[in-house]
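Report on the following structure.
Of the protein chains in this complex, all but one are displayed in their positions.
Chain naming follows the written order as A, B and C, and within any one chain the residues start at number 1.
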Amino acid sequence: MPAPEIGPKDVLVRVRAASVCGTDLHIYRWDRWSAHRIHPPLIFGHEFCGIVEKVGAEVSTVREGDFVSAEMHLSCGRCFQCRTGQSHICQNVRIIGIDADGCFAEFVKIPESNIWKIDPAIPVDYAAVLDPLGNAVHTVLAGEVAGLSLAITGCGPIGLFAIAVARACGAFPIFASEPHPYRLKLAEKMGASVAIDPSKTDAVAAVLNETRGVGADVVLEMSGNPQAVRQAFQMLRRGGRISLLGIPSKPLELDLAGDVIFKGASVQGINGRRVFETWYKMQALLKSGALDLSPLITGNASKVLLYPNGKPE
Amino acid sequence: MPAPEIGPKDVLVRVRAASVCGTDLHIYRWDRWSAHRIHPPLIFGHEFCGIVEKVGAEVSTVREGDFVSAEMHLSCGRCFQCRTGQSHICQNVRIIGIDADGCFAEFVKIPESNIWKIDPAIPVDYAAVLDPLGNAVHTVLAGEVAGLSLAITGCGPIGLFAIAVARACGAFPIFASEPHPYRLKLAEKMGASVAIDPSKTDAVAAVLNETRGVGADVVLEMSGNPQAVRQAFQMLRRGGRISLLGIPSKPLELDLAGDVIFKGASVQGINGRRVFETWYKMQALLKSGALDLSPLITGNASKVLLYPNGKPE
Amino acid sequence: MPAPEIGPKDVLVRVRAASVCGTDLHIYRWDRWSAHRIHPPLIFGHEFCGIVEKVGAEVSTVREGDFVSAEMHLSCGRCFQCRTGQSHICQNVRIIGIDADGCFAEFVKIPESNIWKIDPAIPVDYAAVLDPLGNAVHTVLAGEVAGLSLAITGCGPIGLFAIAVARACGAFPIFASEPHPYRLKLAEKMGASVAIDPSKTDAVAAVLNETRGVGADVVLEMSGNPQAVRQAFQMLRRGGRISLLGIPSKPLELDLAGDVIFKGASVQGINGRRVFETWYKMQALLKSGALDLSPLITGNASKVLLYPNGKPE
Partner (left out) sequence: MPAPEIGPKDVLVRVRAASVCGTDLHIYRWDRWSAHRIHPPLIFGHEFCGIVEKVGAEVSTVREGDFVSAEMHLSCGRCFQCRTGQSHICQNVRIIGIDADGCFAEFVKIPESNIWKIDPAIPVDYAAVLDPLGNAVHTVLAGEVAGLSLAITGCGPIGLFAIAVARACGAFPIFASEPHPYRLKLAEKMGASVAIDPSKTDAVAAVLNETRGVGADVVLEMSGNPQAVRQAFQMLRRGGRISLLGIPSKPLELDLAGDVIFKGASVQGINGRRVFETWYKMQALLKSGALDLSPLITGNASKVLLYPNGKPE
């Protein structure tokens, strides 16, 4: 694709590395959601890092040559949420790579205010996954975790990131529930204290057993699977916090009385990343060295794809 | 019934006034829940005020003649929740009037540590309903309300109390949704800004219309009715807080993706009263004069019932 | 003065009413602070309301004829605080009326993003004081107040506003400490439960007496006077919250051990208004009718000043 034209407040970035989100798989398979939301032709892709190629005339905080990523949710700046520090849940959000051309190309155009300058100490492999890592950081740090027990249901990439983040932030023990053996193995490598295969073991009973019947202080639901969601609620202790990031594909049945109300539970919906609180925290965690993501960087297919001319690191 | 024997740490209270909880109606009708939970013979009733008749040998903070009510949830003092300031969600809670003899009698026995001394400025009619009023105070004040829009679904006694509490604490506007005309009328008298009959009007649309499409900052679900619960979630704004007190009788279907996750909503289960934070706040609100409960004290049937020998105020 | 030129993102407002801040008195007296900070010629004044006269070419959310006020703190949009939802404490803040031409003129120029559209239900007298009222709302609502005892030291205009706001938000009792008899009288009219003249009464003892020796749950320091500041800390209960808005003119001696550390106190510095959380809450409180500011609107000198041609309401 040709490099996009940029306006006076835009930044043109030459993509160095990108990663594939579950959302991109939906688009690739052209499912119902994609057919409804995506208006081709579109360059998709919204997780990346790169080098600034050019900046618009009014851009003052970013320079040619900067190593950057970006918050790809474009908030409107005018709605109630945007005017009260909650732009991550903007009423009129548009997403680069879904509603506008994204990063699966040599160049991508980003408004200056969405650019995140990456500390050069952070390797390119990590810099390409700040978007989903940010989902994990947002979810884990949506409440206290230090010195608390924490359970994660669903160990896709974001669930696995969340294990590492929770570990780096003092959660213990960390329970990971995931039926896929390869992912469950990765969960252990990322720092899970107890890895549970819910297709073989009663995941709720496992968490209760390990917590003297109390349940987990914090539960992070990362699967969207109806049964896992229900188990997530059941393994939560009275007065605990459950944060929901996984997206169920349709409404599901919940025992609000037993699992939320009598328990005095706190339930949080998590969307995107806090702009830019989450980014600042993520960067500090990465720089601290406490966050080992290497078990998750399992292959180099994307490098092959993105560097056809042969210059990955 | 004869006055109960008291132990060294107990207080014997002569009941002055009591009120009838929805739970008492379940017992009266002897439904499935009652048949399972209640072990007769039992004196039921758990909302009351009275005068201390006698105190046990080791009681030091309560005296004969004190005007009192009580927190009727007996916490164990030993579980994780009790040891961390969350005794209102004790794992081993027992309730006076359900698991032990209650207040529908001339005398009731209460452990000293559960006694709440009532400021004499508070009238007997109000003092008899501190338990459900406390549920309302706990629910309303489980987050910010001052200067925020607030919707209540379900205007039984606790929902009606919550309107008055929310009004006294600066919420505005206050939406009340309730299909029963008599209760909806009371909702307006208690201070609702907009009274909605959801059997005639689209309650969600009504709240959205009045908030320029944003939704209510805070929603309090007080009905337990499945449809009202779903509407409660739908009328909440992105990033808002919904507190659930009404008890659905069975699991219900929820659109977690649309109503919680993408919205970045906070959902709270509310159980009982914070011991004794809720009581202190309730007392201050009552003493301030800002809390007018008079529309709710609609009759004196309970007085007739409780004082067969003719000595109400 | 001639009407200022506006840029494409600016709004030109015809001033309807303005009010005089303590800061303006400093400038009028040309004290050390003013001589250092203010670079004449300057139109000062930063509390006002008015009608939009004209908007720049790129303005989309404000229209000619709108009734508006404005957040007069211009944040840079680029610093850490601005990028994390804390623009009220921007590192590079500039203030209209101090660092740029203000509202003591027929017209004032405001960037679109700082405009606050006022609900037409709010009278002009109130609309002219949203800036200092916003300071009060920010201070009162910087923590819980409903059902809590609250003490205010210093009853200048913002302290008096704070009494009304605290009252409207369920604080009780409200203690007001102020040596000036006229202001102390106003404090009572605004809703103070106990008015204390600290030049005649021991203010700390008075608060302790009325709270059974516990101290006030919340203290708002609104004077900046060193002795009042120390009393404010001393009248706070263990575990209470003290919010500081009054500006001491120089460093002062504090007993951190006794008044903060052993007490487990929370101390907050309050600066400006949360943009725009405070504005939304303030508007809701004003519309609710619970906030009676009329005792404070004591004269019409400002109207005379602002409408030399004779057209006040």
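Note that a contact is a pair of C-beta atoms (placed from the backbone, for glycine too) under 8 Å apart; a residue touches a chain by one contact, two chains touch by 3 or more.
Since the model is a prediction, treat every value here as computed from it, not as a measurement.
Per the touch definition above, the residue from A:Cys21, A:Cys49 or A:Val145 contacting the chain not shown is A:Val145. Note that of A:Cys169, A:Met222 or A:Leu296, the residue touching the chain absent from this view is A:Cys169. If you put the hidden chain back, the residue from C:Gly22, C:Pro40, C:Pro181 or C:Gly239 that touches it is C:Gly239. Although one chain is not drawn, the whole complex shows that of C:Met1, C:Ile51 or C:Leu256 it is C:Leu256 that touches it. Counting the whole complex, the residues of chain A in touch with the unshown chain are 137, 140-141, 144-149, 167-170, 172-173, 280-285, 287-288, 290. Against the chain not displayed here, chain C makes contact via residues 79-81, 86, 88-89, 91, 213-214, 224, 229, 237-239, 244-245, 247-257, 260-271.
Against the chain not shown here, chain B presents residues 60-61, 77-78, 80, 83-86, 113, 274-277, 280.
The rule is short, and it goes like this: only the chains that are shown with their structure count from here on.
Taken as a contact graph, the chains are fully connected, with every chain touching every other chain. Copies chain B and chain C of the same chain sequence form an interface built mainly from equivalent positions, shared numbers / all numbers used being over half. Inter-chain centre distance (chain B to chain C, centres taken as mean C-alpha positions): 37 Å. In chain C, the residues touching two or more other chains are 280.
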